[in-house]
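Dropping the structure in here first, questions after.
Note that one protein chain of the assembly has been removed; the remaining protein chains are unaltered in position.
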Amino acid sequence: MKQISLVALIFIILLGGLFVYVAEDIPDFGDPNSAPNRYTPLFTLDAAGSVGALDQGVVPEALRTALEDRGFRDYELPTSVKKVTDGEWDGYLVPDEQYYKTAIAKFGTAPDAPKEQKYYFIKQEGDTLDVYRYAPIIRYVEEGEHETEVPNMVTYILADYRGYDTLGETTVIFTAGISVILLLRRRGKKPQ
Amino acid sequence: MTEKDWAHERDVIVETISRLMIPFIQLFALYVIIHGAGGPGGGFQGGVIIASSFVLYLVAFGLAAAGKRFPERANNYLMSTGVYIYAGVGLLCLIASLGAAQYLNYGFIPLTHMFEENRALGMDLVEIGIGITVGAVITEIFFNLVWKQDMDETEKEGQE
Partner (left out) sequence: MIIEEFLAKYNYWVAIILILIGLYAMIAKDNLIKKIIGLSIFQTAIFLFYISLADIGPLPRGTAPIVSEEIIHMGYVYVNPLPHVLILTAIVVAVATTAVALGLVIRMYEEYGTIEESEIIEKERKL
């Protein structure tokens, strides 16, 4: 065998062996509560006086200061809390007020505004409160059908919520066509 | 290899079948583009299917006939038309939403009276643009990979 194919074979086998060590840390596929599918864990709080305030729909002060200490900006703090079941609450906020005001002024019955959006998830475990943050996919899956009247999730994510990336994608394939023209605009060999 | 090996040989079965199949392939491509909103599909997939119908024409009828039917100039114009349509829809949304200028927010185009319906119709326009560009580019790539300058002269000599 040639020299480079032997070296390549040894390199490939070493890479495969390295993957065996990495593979035991990867979770089994399909975890409904893991980070990209549902929510990511942020921090835990002491449930001192907050449970009563959460049940009434008011954001407790301990939660606000904890979020501000960790660097969340003003418009990312929750404005209201709703109850899901016993011991679980959803934190809502209004992400984009100017957009909805313009839409109502033009159309009258725009998307129900001001539109609140699920952002935080608070769960009570005994004495502590776990705070999670919902993944952005939750908005696309649950409210995409109402906001755009299109059933296919992949199409409305590609063309509406992430439409700017698809514009860049069209430019990429246009560039591929142009570069093939530039490369192969040649004179053929004359037959002799 | 002499130049005679590159001349196109006609085959009755391939020509007849491709004459029957090409319109239906193009109709299916249009269906996939428009029904990308209701089921699997969309702009990229439909563009590739329409390009495959042009490639079938090239394989069945030879390079000279395909070069006459799909001239290179028209292909070059079609390649940029799709990108213009996409960016043009975005500019239209920018103009139509006067207060809060939002690029590519299709809800503000005044096609129907509902905000959500406008978004679905804007998406259809954009998918048509993507389909045109992708079809033209893949056709262009394939024709350029096969084309050779003395092949055109060989075809002309073969017909004389």
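What to note about this one:
First chain written, first letter: the chains are A and B, and each begins at residue 1.
Here is the rule we use: a contact is a pair of C-beta atoms (placed from the backbone, for glycine too) under 8 Å apart; a residue touches a chain by one contact, two chains touch by 3 or more.
Computed from a prediction, not measured in an experiment: that's the story for all the values here.
When you scan A:Ala48, A:Val84 or A:Val141 for touch with the missing chain, the hit is A:Val141. Only one of A:Leu42, A:Ala62, A:Leu77 or A:Ala176 touches the absent chain when the whole complex is considered: A:Ala176.
Of the residues in subunit A, those that touch the hidden partner chain are 2, 4-5, 8-9, 11-12, 15-16, 19, 23-24, 26, 28-32, 36-37, 137, 140-141, 144-145, 151-154, 157-158, 162, 165-166, 169, 172-173, 175-177, 179-180, 183-184, 186, 189. Listed for subunit B, the residues touching the missing chain in the whole complex are 38-40, 42, 44, 134, 138, 141, 144-145.
Everything that follows uses one rule, which is that only the chains that are shown with their structure count from here on.
Across the complex, subunit B is touched by residues 98-99, 101-103, 105-107, 109-111, 146-152, 154-156, 158-160, 163-164, 166-167, 170-171, 173-174, 176-178, 180-181, 184, 186-191 of subunit A. Within the complex, the subunit B residues that touch subunit A are 3, 36-43, 79-80, 82-83, 86-87, 90, 97, 99-100, 102-108, 113-117, 119-120, 122-123, 126-127, 129-130, 133-134, 136-137, 140-141, 144-145, 147-151.
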